[in-house]
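Just below is one structure, and these are the notes that go with it.
One protein chain is absent from this view; the other protein chains keep their places.
Chain IDs A, B, C and D follow the sequence of writing; residue 1 opens each chain.
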Amino acid sequence: MSESTTTTPEREAHLAAAGDAVLRADALIGGYLPGVDILNGADLYCNKGELVGIIGPNGAGKSTLLKALFGLVKVRTGTVVLDGEDITNMRADELVTKGIGFVPQSNNVFPSLTIEENLEMGCYQTPQKFPERFAFVTDIFPRLGERRKQRAGSLSGGERQMVAMGRALMMAPSVLLLDEPSAGLSPVLQDEVFVQTRNINRAGVSVIMVEQNARRCLQICDRGYVLDHGRNAYTGTGQSLGSDPKVIQLYLGTLGAS
Amino acid sequence: GDGDTTEPSAGESTDSSEPSESSAPAETGDGVLTFGSLLPETGSLAFLGPPEFAGVDLAVQEINEAGGVNGEDVVHVRGDSGDADSGIAPAETDELLAAGSDVIVGAASSGVSLTVIDAIQAAGVVMFSPANTSTAFDEPPYDSPDLYFRTAPSDILQGAVMANLLIEDGRSNVAILARQDAYGETLAEQVAMNLENAGSSVATTVFYGENAQSFDSQVDEIAAAGGDSLVLIGFEETATIVPQLITAGAGPQDIPTYFVDGNTADYSEGGSTPLPAGVLEGTKGTIPGADTGGEFQERLLGLNPDLDSFAYAAESYDTVIVSALAAVAAGADDGESVGAAIVDVTIGGEKCTTFADCVALLDDGADIDYDGVSGPIELGELGSPTAASIGIYEYKADNTIEAVDYISGQI
Amino acid sequence: MDADAQSTSTSTTATSRAVDLTAVPAIPGAPKPDAVIVGDKITRKFGGLTAVDVDHIEIQRGVITALIGPNGAGKTTLFNLLTGFDVPDSGTWSLNGGSLQGVASYKVARRGMVRTFQLTKVLAKLTVLDNMLLGATGQRGEKLLSALFAFRWRGQEEENAARAHELLTRFKLDAKRDDFAGSLSGGQRKLLEMARALMVDPELIMLDEPMAGVNPALKQSLLEHVKSLRDEGRTVLFVEHDMDMVRDISDWVIVMAQGKIVAEGTPQAVMQDPAVIDAYLGAHHDTDLREMDEAALEAEAQAELEAQADGKATP
Amino acid sequence: MLQRLLTLLALLMVLLFPVAAAHAGGESESPAPSPSSEPAPRPDGPYVTVRLVDKDNDDAPVAGVTLTVVSEAGEEIASAPTDADGRIIVPIPALGVYTVTLDEATLPDGIELSSSVESEIEVRAILDGANGGLFPIGTQEVTTVSFAERFVTSLTSGIKFGLIVALAALGLSLIFGTTGLTNFAHGELITFGAIMTYVFNRGLGLPVILAGAAAVLVSALFGWVQERGLWRPLRKRGTGLIAMMIVSIGFALLLRNVYQYTIGSSRKSLSQYVSQARTDYGPISLADKELAIIVIASVTIVIACVLLLKTRLGKAMRAVSDNPALSASSGMRVDGVIASVWILGTALTGLSGVLLAINSQVNFLMGFKLLLLVFAAVTLGGLGTIWGALFGSMVIGIMVEVGPLFGVPSSIKEVGALVVLILVLLIRPQGILGRRERIG
Partner (left out) sequence: MTTTPQQRTAPAVQAARPHPQAITSLVLGVAGLTLTAGITSPFAWWKGQQALAAIKDAPDQYRGRALAQIGRVLGILGTVLLVVWLVLGFATDVLPVDVGQVFKTALNQALGPNAIVYALAAIGLNIHFGYTGLLNFGQAGFMAVGAYGLAVSVVILETPFWLGIVAALVAPVVLALVLGFPTLRLRADYLAIATIATAEILRLAFGSVELKDAFGGSNGLTGYASAYQDLNPYGGPLDLGFVEFSQRDLWSVTVGWTLVGLSLLLVWGLMRSPWGRVLRSIREDEDAVRSLGKNVFAYKMQALILGGVFGGLAGLFLALKQASVVPADYSTNITFFAYTALLIGGAARVLGPLAGAVIFWFLIAGLGSFFGQATSGPDPLMPTFIMDDTQASLVRFIVTGLGLMLLMIFRPQGIFGDRREIAIDGR
């Protein structure tokens, strides 16, 4: 399954640890345009109940990787496996049925729907759960409850982000893919998002999150990947990556690290 | 045209037009008299296509049986004029011209003819319409001697006949509902003028656009005007308008209605556009053209057994015969020469009624006056008939028409 | 000529750094010694919601001012109003003393006040380089009549391209130079948006969350660039939720909440203002989440949100 | 804005009610062609003939009135009294213009020329036989209809037309609102409904009502087939919206000509309900079929709207229109939603074609001719909004039919509606019910 990519010792070590991961991607190669690969053999796995963080420079292919896991970007070679089932290039709505939730980085709300309707879309497949989940989400983001009739298209950047995150929380998935969920939120809400993500994770949901707020991300995640040029550059526990001087120099910077 | 001045025997003029012997279907005047027909296969006059094509085909067949023109069989190239709305006529004309047409038979609709007349004339090709009745072709800029001719009489005549018919029937307050195009506008104007001069009044004249999708407001306007009769000048859309008139309480059974050549069609169950039986009973209509007689119709049916209307078949037939005779008289087949000879073969001289007879006379050096199936065909200076007949038809209970009278008149 | 302006100014202006804001009182709407923007009584309502209700605002020339505040505080809307992309219900504002009321957005930009958008607006089917070149001002080739004559604009175009290339390199976009901008990643779009605004060579540049989604390492190097802009004598006004950045580069901070300016001051002062901490930062924003008690954090978030809700109830 | 308009309309209705009701009884009797009782002998050549009848007295002939016929050259041809049939027949030597003068003194007592009528007329004799003239006698009873009544009639026509447009507009709006496709083949979908009705009715001999129902079903099926066979594969290929719009132009061209290929270019009529007279309902008079059209259209529209409001489909549609990828990420079967929309949209559009077929006739161009008005309606209300489509259609329908009463030339009555469209866009660039976008 991974014959097309060069096998390095690091990679083998990494894959060996994959064990019986819930979600596992092997040597993904794919992209948007025919002939242009964005992912160049990225590997990734996420064990049950694990919180995995992905960081990396702009344009490294982080979002593309998440989209590839979720069937929104064509995977040319490589496989994505969920609980032992090959889900490569499967339709997104089927993946939702299988319990994967996804919050995209941009265009992540329905502008002409109201906040309430946006959240309703979050539990499209299980409408009977709406009241309960809605209460849960508005508890985290009260603003969404207050403004439930406002169209999402007129919301401020941060408010949109709350809607996007809220929609994912409505889904109650078993694997959650988050693409920069904290972007545009005020500091206190960013913290809230991280804490909530960790809470959800502790409740048994496996989470894969892409973040540019790398410091926070590495603080809460069990394991982290540094992605560059569409392949894994570094992997390790959140802590080890956060303190790796090379990673700091190349990807994290020293600002605010104090 | 100036046919009077040109000697028909001016056979030597052929040299000047120098037909390029070898190249096949090229320019006008290549030795083969080519007819391009620009008649409605599609569009709102499509119901008139079959009889018109049949007329042309019949004439071509008879001419070739009689030995052709100047030793060559004549050729017929078909083109579809569509209607003014579909706008395909200009392109189709180009094609006909490219196919080397010397005479273009058509178009049927005056509106369509106006879109192509300049192009055809400028190409030095004769345009000979069997059905154009708009007065526009006798007015500037088409009043000068040119290459345009027609065998259908101008609506000055149909207008007079219609007005007279109305007055004879005692209508003193007539409403007119007309299609807004070259034909509808001028015919409506003629009818109204004749009526008013003769002492009747016109309750209202309402136009509808060729493209109109709903006729409700026009129908309401007619219903509200309170006329004692209605003249409905239109094409195929009549089949939509009549039911709406009935609904508005102004149907043919409520207000006596009069049709014209554009819509005096077969609306019976067997026709292409049936209307419920009885709704048109007693409605009268006028169509230019003399009584063509059963024999001519038999011949047409021999070519096309499906014909259910013979409107303008005779006129179409005559356009071809007259042009062919003109070509024989001129001894050439290019548009300019044919055009110059056309008027002359229809007036003044020895009368003849078939192509073979006329050619025989021409061969004898005689001046001929062709009298056609559609009437005496006396073309005037403007290239339009100066005398013609108009048939008056009446609808029977099954919505088919029956000729009740033919009225001849002069323009 | 434009390209020169930039390179020469870097050397000449270490002086403008000298603007001293210590004398400015740390109160909302504080008057500044040399204000480039002055606004009064600006309000904007959306239905029943008052998004912006600014009594008085002044932006100091030649410094970096940060505009912070909770989500939905009205920061972006204020940007829209100031730059003519939206029309306020009331209020007056001016740039360099000239009123901007009713001035079309493009004219505002021409007067030297250029903004970026929080939700990026790249020109998807133009290459990255073309995106950049569009930013350049005073292009002779943009006039219909001279556009036909290449010799009239060739030279200028080449200068602009050189400058664009420089900026792209700095923003790590040089490899993408000939790609369609529509194929950029989220963060790259942010970068392009900012770089393009810099092509205008503005006197005042207004950045709406320029660093959201930008990789930390790159962010750090870009901050240097922003500082150099100030050192060239330009004024920078930016909205940001990234406190590291605010702390690192801003000379002055304005805090908005529920449409109003609620605090002003130097970064250090503002960040210690308990009101700001309560309403916006959270007490623990410098703490490692691993070490933090969740309950406490949640309670704090709750407190902030309640504060907001109360504020809303009594506008 | 909407409210004010509606109030205005209601007010007008109330005002017009008594006026129209008053007239409802008086119907003009239909004068049948009057055959002359005893035809006078007619000469062979051209002649001028004038007949006098008394309109006040059941068209009784007026005898003994002296009429004088004078030629163009001023030469008197004849001067004679009318015969028992009220007629004179004067043979003329040549064709030309003749002046006929009536001697008013010879009119019998109590009989007068209609006012506004001259005692001299001009007969242009160009026909070989009769060249007639006329002097109307008695009060010319012209039952013209009051403005108010015409207004009500036009308004009713407008509402009927508007509802038919609304069905099609709703279909267009649904499809546009969900897929973003500006479907230029929409007119042909209207035609499809009509043609299917015709085929089922005339071809298979079903009664019109059944044929119409079947046509709606087949339309829905056609929508589904189109979606499966054409639009979905296109979406899968990532074809852009503009390209899809062009595909729809090509598809329209194809369908239109296939229609003409198969049914020909002439108008076709259904076997029932073609000519129905109107009955009066208070101030409004409607034929049964018109009433049926109005009722069916309104009920369908209400049902469709309730369906869209109450079910998830309505929201899912808007969600898909906003962002298909995100919809899929939310667990929607995007293709399924779009397929339902196509089915619903084409069914509604097909129904509009059915009703149009019943109201007017079947023709291969009928939908194409309506398309611009449907577009105008959808735009007027605000693109992609359902209420906008309905509202816009009513405005367009009423403008088209009522406009001529207020001076819009009736030959170009659609212009009125289009001008309104442009004016509305001037004031509200986003359409009447559309919303502005947020910037930044």
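Simple rule for what comes next: a residue touches a chain if its C-beta (ideal position, glycine included) is under 8 Å from a C-beta of that chain, and two chains touch if they have at least 3 such contacts.
Because the structure is predicted, anything quoted here is derived from the model rather than measured.
Which of these, A:50, A:211 or A:228, touches the one chain of the complex that we don't see?
A:228
One chain is left out of this view; which of D:210, D:277, D:291 or D:415 touches it in the full complex?
Of these options, the touching residue for the absent chain is D:415.
Among B:138, B:169 or B:185, choose the residue that contacts the chain missing from this document, as touch is defined above.
Considering the complete complex, B:185 is the one touching the chain left out.
List every residue of subunit D that touches the chain not included in the displayed model.
On the side of subunit D, residues 180, 182, 184, 230, 233-234, 237-244, 246-247, 249-258, 260-261, 264, 323-325, 372, 375-376, 379, 383, 409, 411-412, 414-415, 418-419, 421-422, 425-426, 429-431, 439-440 touch the unshown chain.
Could you please point out the subunit C residues that touch the chain left off the display?
Touching the chain left out of view, subunit C contributes residues 83, 85, 104-107, 109-110, 114-117, 121-126, 130-131, 133-135, 137, 139-144, 147-148, 150, 153, 157, 174-175, 177-178, 180, 182-183, 196-197, 199-200.
In the full complex, which bits of subunit B touch the chain not displayed? Write them out.
Within subunit B, the residues that touch the unshown chain are 23, 25-27, 41-42, 46, 49, 78, 80, 84-85, 87-88, 90-91, 94-95, 97-99, 110-111, 114-119, 122-123, 134, 136, 140-141, 180-182, 185, 207, 209-210.
Simple rule for what comes next: only the chains that are shown with their structure count from here on.
What is the touch distance from subunit A to subunit B, in steps?
So the least number of steps between the two chains is 2.
Going by C-alpha centroids, which chain is farthest from subunit C? Tell me that one.
Relative to subunit C, the chain whose C-alpha centre sits farthest away is B.
Whose Cα centre is nearest the centre of all Cα atoms in view?
The most central chain, going by mean C-alpha position, is D.
In whole angstrom, what separates the CA-based centres of subunit C and subunit D?
Here subunit C and subunit D have centroids separated by 59 Å.
Centroid of subunit B to centroid of subunit C, CA atoms only: how many Å?
Roughly 76 Å separates the two chain centres.
Give me the residues of subunit C that touch two or more other chains.
Residues 76, 118-119, 208 of subunit C touch two or more partner chains.
Which residues does subunit D have that touch at least 2 chains other than itself?
none
Please output the residues of subunit A touching subunit D within their complex, sorted ascending.
By the definition above, subunit A touches subunit D via 70, 72, 91-93, 96-97, 101-102, 104, 107-113, 117, 120-122, 124-125, 127, 151, 153-154, 167, 171.
List the residues on subunit C that touch subunit A in their complex, please.
46, 69-73, 75-77, 118-119, 172, 176, 183-188, 191, 208-209, 212-220, 223, 241, 243-245, 247-248, 280-282, 284-286, 288-290, 294, 297-298, 300-301, 304-306, 308-309, 312
Write out the stretch or stretches of subunit B touching subunit D in their complex.
Listed in rising order, the residues of subunit B that touch subunit D are 42-44, 46-47, 85, 156-157, 160-161, 163-164, 167-170, 172-173, 180, 194, 197-201, 203, 206-209, 211-218, 220-221, 223-228, 236-237, 239-240, 242-244, 246-249, 251, 253-256, 272-276, 279, 282, 407-411.
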